[in-house]
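Notes follow the structure.
Removed: one protein chain of the complex. Kept in place: all other protein chains.
For reference, chains read A, B, C and D in written order, and residue numbers begin at 1 within each chain.
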Amino acid sequence: MSAIDANDLLNTIWIVPALPLLGAIVLLFGGRRIGDPRSGWIATGLLFAAFIWSVVMFAALLNLPEESRHNTVNLFTWLEAGALKVDLGFLADPLSIIWILLVTGVGSLIHLYAIGYMHTDPNFGRFFAYFNLFAASMLVLVLASSFLVTFLGWEGVGLCSYLLVGFWSERRRASTASVKAFVTNRVGDFGFMLAMFFIVGALGSLDYAAMSSKAAGMAQSTATAIALLLFLACIGKSAQIGLHIWLPDAMEGPTPVSALIHAATMVTAGVFLVCRAAPFFERSGDAMTVVAVFGAITALLAGTVALVQPDIKRVLAYSTISQLGYMFVAAGVGAYSAAVFFVLVHAFYKATLFLGAGTVIHGTDDEQDIRHLGGLRKYLPFTGVAFIIAWMSISGVPPLAGFWAKDAVLASAFYAGNYFVYAVGLSAVALTAMYMGRETLLVFFGNERFHPAVSAAGATASTTQVLETTAPEPLVAVVTEPQRAHEHDATASPTVDFGTDPSPEHLSGNPQEGTRVMIVPVLILATFAIFAGLLDLPFTKLEFLNAFLEPVFAGFYTPEPTSFVSALILDVVAVLVVGIGIWIAYKTYGKGLDSTKPDPITKRLGRLGRLFGNAWYYDKFVSAAVGGPIRKASQWLSDVFDLKVIDGAVNGVAHLVVVAARNMRRIQTGLVRQYAIGIVLGTVLLLLYALALVGG
Amino acid sequence: MNLAAQTPSIDWLAIAPVIALVIAALVIILLRSIVRHARWVYGASIGIGFAGLVAAALFLTCQWSEVSDSGPFLTLDDMVAIDGFAVFIGVIVLIAASLALLLSSKYLARQGIESRPEYVALLLLSAAGMLVMSTANDLIVVFVALETLSIPLYVMAAYDRRRARSLEAGMKYFVLGAFASAIFLYGIALVYGGTGTTSLSGIADFLASVTLLSEGTLIAGIMLLLVGLGFKIAAVPFHMWTPDVYDGSPTPVTAFMASATKAVGFAALIRILFTGLDLYRDDWRPAIWALAVLTLVVGSVVAIAQTDMKRMLAYSSISHAGYVLIGVEAGTREGLQSALVYLLVYAFMTVGSFAIVAVIGRRDDKHLIEDYRGLGRDRPVLASLLALFLLAQAGIPPTGGFIAKLGIFAAAADAHSYSLLIIGVVASVVGAVFYLRVILVMFAGADEESDIPAADHSRVDGPTTAVLALCAAFTIWFGVLPTIVLEFATKAQLIF
Amino acid sequence: MKLTDTYFLTFAAMLFTIGAVGFLVRRNVLVMFMCVELMLNAVNVTFVAFSKSLNDISGQAIVFFVLVVAAAEVAVGLAIIVAIFRRRRGGATADDIDLLRG
Amino acid sequence: MMSDLGFPILTALIATPIVGALAVLCTPSKRPEISRAVAILTAAATLGFALWLLAEFEAGVGGFQFVEEARWFDALGVGYIVGVDGFSIFMVVITALLFPIGMVASANIGRRVKEYMFWFLLLEGAIMGIFLSLDLIAFFVFWEAMLVPMYFLISGWGSAKRAYASMKFFIYTALGSAFLLAAIVALGFLHQADTGLLTFDYRVLAEWDGLAGGTEKWLFLGFMAAFAIKAPLFPFHTWLPDVHTEAPTAGSVVLAGVILKMGAYGFLRFSFELFPSASVYFAPLIMTMAVIGIVYGSIVAAMQRDAKRLIAFSSVAHMGFILLGIFSITVFGLDGAAFSMVSHPLTTGSLFLVIGMLYERRHTRDIDAFGGIWRSAPILTTLFMIAMFAGIGLPGFSGFIGEFLSILGAFIAHRWWGVVATIGVVLGAVYMLWMFQRVFTGVPNEENAKVKDVNLREIAVVAPLLLISLFIGIHPSPVLDRIEPTARRVINNFEQKTDYGQPDADRVPSPSEIAEEKEKIEQYDTEGPSSPHEDVPK
Partner (left out) sequence: MSEVVIFFIMASIALCAALGVVLARNPVHSALLLVTVLISIAVLFIIQDAQLLAAVQVIVYAGAIVVLFLFVIMLLGVDEEESLAEPVTAQRPVAIVLGLVVLAEVLFLAGHQWATGAQQSRGSLQAGDGGNVERVARSLFTDFLWPFEVTAVLLVAAVIGSVVLARRSNKPTIDDEVETL
């Protein structure tokens, strides 16, 4: 295959997003008719076809000489106004190809899993329509040849996230969480849009090509502004500290959604954007430090919160936030390929974890509280194995994939000289090992706390109902429905599920292992979670990924190990930290939990436990602000300012005229002599004017 | 003794319209005194009345062609000025008189009013006085004409003698009218003292040739003249009779008063100010400005608080006077034209409105706006016509009212009277409030079952139908294709 | 002391004022008419005085028209009053005639 | 340059609805279906003309096309002049589109159908006149005449407080128009005083350059009074919620879709070219008010309990974007505003139509009375959702293009206004999604569970709007290509008549610059990124 052929082939890259888009359209209109399993297979099949095509694209790209491994195909001019011209174009370069492989590959597996998971859902077809639409949007996002097209995908994935989180629309918490997710993301989009405006202002174009060629020559302050604004978008999309509050709530969506969108792909779009817009970050310098520090702090804080969460998916959600922090650390210190590496690896093990959690939930009649589970590896052998592998991988146990990825990030931070970030990241590693250990041990090991025999109270209400009625109201609900929020005053705390003591639920029968369509993807992903490290081992010859990505980040400074010894020392330190984490988890939870007693970790942490459990009270603070002063101010604007002041001014003027009319009408007494007074008065005034004329 | 030799030359064409009307009136009176109780006398008098009006109109046409061909002229020792302006006002007067006569023809019988033939005669005599007024080139003629047109109106206002309201209207109109006339007359006296003549052209010549060192007498006189004329055109603060008199008078009389009297009042005002006191333009313009502002504001605002249809229309007619005053204030040729056009369009709009009021009026002679509730449902055509006239009065395009107002505003802009322009446009919005309220009552109130008894919706008689058709046709026609009338007005210039 | 027109005119103005004020303060319609007559007479004096000082005959001629008008007005005005009295006996008080107002 | 069809198509656009209205008047009252059919046919014919016009309209021409001229009344220098350019062409098409849709959507109007259709068609004729007139007086005639049918529509077929609403609408907007009339008249006569020619021909007056600065500002304010109220610009918006709430569905659609645009159109068409330096002078003020309107409208919208009121306030916010774009005085901003003027009718129209359908089913607009509609009426919900996302400016829908370009223009011209306006984009999602959540999600109560899903007619009413929105959202060039030459013409006018210069980023590069640019990119394509720069992070 010659180079020209490869370019021609790459010009068909639009097929990759087109396939799932086609699926989305077909299923949106015909999903109901096509029916339960078939829609799922269509969606999965189309996405898998897209994966195949992505592989073809990958091959085509590899066929190009390294320095010209980028190909832009413009489908048509999207927006042409003034000096701005934006084509709907797709850029194929190593970065985007890696990403589409990830999206289509992991996506296909999760699609497959969802066929089993969503089985018997009344809106099965619609679910897959949204799922496919998400895949298409995500592919557009990463394949885009310009910021605006990326933004198209960016908003598209936000939309799909909204639709999927709120998929079970009759659940109030789900719909609220979906709104929260969308709105919080929009806050980030604020940054994205402003960044685009800045870019148009500075470069006159939104194309990545223009960025690459011109960013280096632009003013540093502008670059910093652009980079920070873009990072704001990333904070929103990737749930970094400040705008992270939507992600835990987004767990209200079906579990495959959490796996695909809120773990593997969409949330990593922020990392993608930082990599894609690296020229700005590089030009700025300061912005990179911000990114790294932000990432490190996020990694640490989210880890602390994950430590005490009782909900199986929320632990994973905070874990995701934390892991995303690592990715930004990597990007922030200039180790872009490490960031991408981490994204890939994280996708594998986090998807495994989520799907595993989904199987657990699915198999235990929607039980999500890890304190009510335990010993499940007996009942869910495959899932259990996969989950444990993923736990090991995420914790960074060598030689699983997670170890390499985490090591690459931390080492880069260290080599970049950012020791603060390194230290914070390292402590987060310990936390990761601890909370994942806690979760895995509580779910798959120890005593079986779900069993009716063990149940102390023997409550009859089903979990879903409990969730519906007594669950704390999420943030947005506080704003929209204060009266309802007051109904649950006792539990009207923010989104963080924390503090309710174990109250075992009743489960009829034993937990069920998932069907085959659910097990297979989990196992495949678990396999990747073991071996994905091979993609980019820290040995010069084995840095496949790094080498592949090299052309994209060519010219940027990359932190490199100063010596083999230092690298080794760092590795050892990391492994030690991981070991400590796992050891603590095992000491605490190895034997399961006594369901009549509170979670031991809260006791051990004391006040800190409450702080962590309430997610540093950040959600509470936001709720209080939005539900309190902001809501009051808005209400005042609406009820007082608009109605009384502005409308009041309008109606007041009208009223004044009417009052004047009534009063003037009263002068008309019907008495003819008074009318004559009017005439004389007029005469007096006219003569007065005459006097003024003559006298003046 | 040699008197005959010095009688002034008489251009009979100049006074022929007046004579036609007077003769018609006299014939009616004669007929009435000869055949006292025959039923046909009233019918015949209406016929004679129309004959007189048509004859007058024909003479006016002749005058128009005369003026167009050989220019305007003065006659009867400069007492009578025949110019385009006079003819235009004459046309308005004749149109108003004809419409009022049409309206009255069945109304009088329906209301059981006596002495109907005399009514026709008085209408004609009043119209004759108006024609005199429109051509008057001497303050004395203005005064005499003013009385000639007013005295029949006083009587006609009180014509429904069995109703206290009608009598009260006549009484108030008369008492205040006499009072205002006395002031007006004092004004004439002072102007006479100031200039030595009462002839408008004489005054103009005098002022042009002499620079007055002491102009106090003259200016005081001018102001008093403004009082007298302000009363006739119902300018604030000389307007207070208007609502009461319009309310109490028989509705066709109100229509006639509102349309024709206002027109000739303005005719006299314009002629005095433009012809006689042209040099004092800068002095009288602020006075007119103040009158216009007061009239616009009071007329528009007080109308909002009215609950009676006729009173509401009375206040609206006051505000219309304000618009015409804007045109007068401009003091330009354009201002004059716009005032003329406005008066013409206003005549149709207001007569149309009162025609409907005359039909809808209840037996007890009140005209509450509430009585119109549901009219849109019961009498859609009538309600639509009233809506049309009201919208036209509000100046909403594409009715004639808009073009008329546009002309006024254009004149103000042309004369740089921006303050009046602004006040005028705002007043027109305030005015829209009360017109719309009536429309709202008629249409929006149609669905609700109201316990207010439906007004006495009598059948619309033929002549009234004709009036409504004419008024509506003109209102729309002028709104859409105003060229002909506007060109007519362009030619209707004052002699000086 | 020469008798100038100022005397007459000032006198006329005073008479006019008395008439006007009388019109405003009296409630009897007939007396109100008489006050209007006072005003008209004041105007007549004015015309005559001006006629004299301007040495112009027209001032005197005009007074005739005023007289005629005054007579006609009185005739009609009194007729109206008679008509009102026909309808309702009682004092000729202007203040009582106030059906129309507002 | 000037296209000529040999057929007075613009007059046909104005006259067809009016003639149709008269025809409707002649139909028997007792056979409403005949009135309805005549009316819909008329509106469809008008749409046909509009589409023909669109097809014949020459893209790439900034000036007026299809100009027809006739004398009207010379005494006041008034003529009948009609013409279209890039700004008006789409307003005409949108008007022609929304009216038949509104009529079809008015199937629930059961009483006095004849009158309803009569007024509706008259309204269409008047609005066409507004967008086509090139004579200021003729423009004003249509501008003011439009009030009457709208007044009758609201007061006759509105809901409970219709009397108040219709009166407020009429008086408040007429008050603004009053100043417009004063300014028009004054302008015409100032021109006459300067040149001796009395005319209200927009093209002539736009050419004229003899206004003193102070006068120009006053006249601008006069025009602004009308346009700002109609648009409505904060704080002149309070008539809008009341009127929207009370108006019948089709009335709301037209009101939000077209009538609000008249204000923005007025600024674009008249204020800019007649008073360029005053426009520049007042631009910051108006941009400030527009930005306040964006944020304020969004916040207040969020607090509404009445669904139509909420959308009304959203219109305040959206009009804020449009006005912001206009007064950025950049090609971006004008493009964006003019594009939004096409897009907003589509989205807000759809929203009003769907809310109207809900109202027909539940007879309430109280948001809290709804809930769980998704289960009972999924297709209706889907329609609403699409309209909602189109409305909040999701890329891919038309709303985004308009908002993006408007804010971009504002950002380039006055950075901080752009920043605040962008906050409005965030807020836009807030209120719409909350409303969606409250109305459509959750478990329906007994009454909401009985809500019927939309029928085919109702889908047919909304779907075209959404499809067009989607189409021009993905492929906006057909619209932008026609708008932009006119936008450039206006900007050029600014640059010629005032010392205004548009920001660099918005200046279209010269061919040589473009070539240079291309070279650079090609260079990058072949050689990769340029050499690393110095300040590398540690």
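Brief remarks on what is shown
Simple rule for what comes next: a residue touches a chain if its C-beta (ideal position, glycine included) is under 8 Å from a C-beta of that chain, and two chains touch if they have at least 3 such contacts.
Here the structure is a predicted model, which means the values were calculated and not measured.
Taking the complete complex into account, the chain left out of view touches A, B, C.
Of the candidate positions B:Arg165, B:Lys262, B:Lys405 or B:Arg437, contact with the hidden chain is made by B:Arg165.
Interface residues of chain A with the unshown chain, by the touch rule above, are 671, 673-674, 677, 680-681, 683-684, 687-688, 690-691, 694. For chain B, the list of residues touching the undisplayed chain reads 1, 3, 6-8, 15, 18, 22, 25-26, 29, 76-77, 79-80, 112, 114-115, 118-119, 121-122, 125-126, 128-129, 132, 138, 140-141, 143-145, 147-148, 151-152, 154-155, 158-159, 161-165, 167-168, 170, 190, 192-197, 199, 202, 206, 210, 212-220, 364-366.
Residues of chain C that touch the chain left out of view are 1-3, 5-11, 13-22, 24-28, 30-31, 33-35, 37-38, 41, 44-45, 48-58, 60-65, 67-76, 78-88, 91-93, 95-97, 99.
What we mean here is this: only the chains that are shown with their structure count from here on.
Taking the mean of the C-alpha atoms as each chain's centre, chain C and chain D sit 66 Å apart. Centroid to centroid, with C-alpha atoms defining each point, chain A and chain D lie 36 Å apart.
Distance between chain A and chain B, defined via averaged C-alpha coordinates, is recorded as 78 Å. Annotation for chain A: residues 665, 668, 670, 672, 676 touch two or more other chains.
The set of chain D residues touching two or more other chains comprises 171. Every residue of chain D that touches chain A in the complex is listed here, in rising order: 168, 171-172, 235, 237-239, 296, 299-300, 302-304, 330-332, 335-336, 372, 374-375, 389, 394-396, 400-401, 404-405, 407-408, 411-412, 418-419, 422-423, 425-426, 429-430, 433-434, 436-438, 440-443, 474-477, 480-481, 484, 503, 505-509, 517, 520-521, 523-533, 535-538. Residue ranges of chain B in contact with chain A, taken from their complex: 171-172, 175-176, 179-180, 183, 215-216, 219-220, 222-224, 226-227, 230-231, 236-241, 243-244, 283, 286-287, 290, 298, 301-306, 430, 433. Listed in rising order, the residues of chain A touching chain C in the complex are 665-666, 668-673, 676-677, 680.
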